[in-house]
Structures are given as C-alpha cells and as structure tokens.
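All protein chains but one are shown in place.
Presenting chain A:
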Amino acid sequence: MDGSLRKKIGSVATWGLTFILMVVICVPGLWVVLTAFRPNGEVLAKPPVWIPEDPNLNNFAKIFGFGADQVAIPVPAYFTNSLIIALTSTAIALLIGMSGGYAFARYRFSFKNGLFLGLMLSRTVPGIALSLPIFMIWSRIGLIDTKLGLIIVYVALNVPFTIWLIDGFFRQIPKEMSEAAQVDGCTRWQAFWKIEFPLAKSGIASAGIFAFLTSWNEYALASNLTRSTDSKTLPVGLMDFTAQFTIDWAGMSAMAVIIIIPALILTFLVQKHLIAGLTFGGVKG
C-alpha cells in the first residue's frame, strides 16, 4: 500500500469517526427540534417517525395562546424573567469579574493566592448541594420567588469563573502597556479603558457568553427557588408540560427550541470574539 493511499484511508477514517461523534452529539438536539414541529401522537409512534409527516407550527401557536388548543403556560412571562435574570446576572458577574480579574492580574495584596484558591475551590461544590441552605436562607429573608434571589445565586455561581478567565486575559497583556500609556499622559483609569480593556475584550466577551449561558440554561436551583410567573425561568417552565398522567412532549420540545434560539443567536453574534478569546494564548502581541 503506498503512502498516499494510506493517507487517504486515514483521512476518510478520521472524517467518518468525526461524523459518528457529531451524530451522537447532535441527534438528541435534532430530535427536539423535529419534535417541536409535529403533533404529540407522532412523538410516541412505533416505529419512530423521523421526519415529521406534516410539519407545522401548531405547538408554538399553542404555547403562545393562538388557535383553538391552548396550553395555559405563560411563556412570554417566563421568557421575560429568563432574559432579565440572565442579562442582569451576567452584567454584574462581568463587572465583578473584570475588577477582580484585573486586581488579581495586576496588584499585589495580602492573601492573594489564598483568595484565588478559595474562589476556585468554590467551583468544586456542585450548586445543587447548596440548594437546601440557599432555600432556607432565601425563605427567611423573603427572596424566594423573586428575580433578585435568582440573580444573586447566578452571580455567585458565575463570578469565580469570570474572575479566573478574565484574570488570565489581563495577565497576558504586558503591564508595560499600561505603564507606557501612563507615561504617554493617561491616568490609570484611562490606561485601562483605552489600552487594557480593548486588548482583553475577547476574553471578557467569552466570559460573558459563558456566564449568560450558565444563567440562561440553569434548571436545578431555579426550580427550587421559583414558584410563580414572578420569577420562573424558561427551563423551569418546561416542567409545566408535565401533568399527572401525561407529558406534552411536542409542546415541551417547542419550548426547548424557544430556549435554544436566543442562546444560539448570542453565540453567533460574539463567536468571532469567542474564538479569538479561546485561542488568545497562541497569539503573540
């Protein structure tokens, strides 16, 4: 067997393996999307019907209260809650992450290493393990079923990660950049906004995406801490499709699609930064 043939076979094998892996990863997602466009009966058909026989938007219409059948699920309220909670907690986590990351990257202070280690260790505790204590404290101080309650939890969940990520990005910017800017006439604050922030932008965007997706998709804690349309988020709302004896799989899938779309849009919008951010280490200034 000559070399080029062997190379060809190797390449085919690699692509084949990649294809199989991607199928394994994508099929559940694809199933959800397909199911969103078919009636519930077809979902449970045996043998399975892969391609919807009569694709339609009935499930979406039901969710949003158009047409004859309606599901009594306040999706617009959930959507608004999700958006407010995810955006606010992301903004706060980014602000804290930028200040903290900058401080860890640039300043010397006592207990710096211990503090950093502590932040990282806090990531090792699964969030759900804290749900009971949080529930008890929140119920005492009246934060159960409020957006604020969830925002605080998500900020706490995201801050260690954003600090860690953003610290790494600021660390890669030589401190001489900011010093040069200060000699050039900037205040420390100007040096940050004009030089260091633009250079760390990709990293900050990546941190923002991760924080947003964490808050947007989180289910376990939200299901414990929310009760009503005042604060329930979309993932929690999914459970509204389960009744005592039936599950509206089609409706649930339609709602899942609604949850996925904003996350997809956001990721596409910042993907340039995301890729630049995640490969930052390989680029020399």
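Brief remarks on what is shown
Everything below uses one rule, namely that a residue touches a chain if its C-beta (ideal position, glycine included) is under 8 Å from a C-beta of that chain, and two chains touch if they have at least 3 such contacts; residues count from 1.
Note that contacts and distances are computed from a predicted model.
Chain not shown in the complex: UniProt lists it as "Carbohydrate ABC transporter ATP-binding protein, CUT1 family", one of "Carbohydrate ABC transporter ATP-binding protein, CUT1 family", "Acetolactate synthase small subunit", "Substrate import-associated zinc metallohydrolase lipoprotein" or "RNA polymerase sigma24 factor". The chain that is not drawn here is touched, among residues A:88, A:182 or A:224, by A:182.
For the options A:77, A:199, A:213 or A:266, the residue in contact with the chain missing from this view is A:199.
On the side of chain A, touch with the chain left out of the figure occurs at residues 174, 176-177, 179-188, 190, 194-195, 198-199, 284-285.
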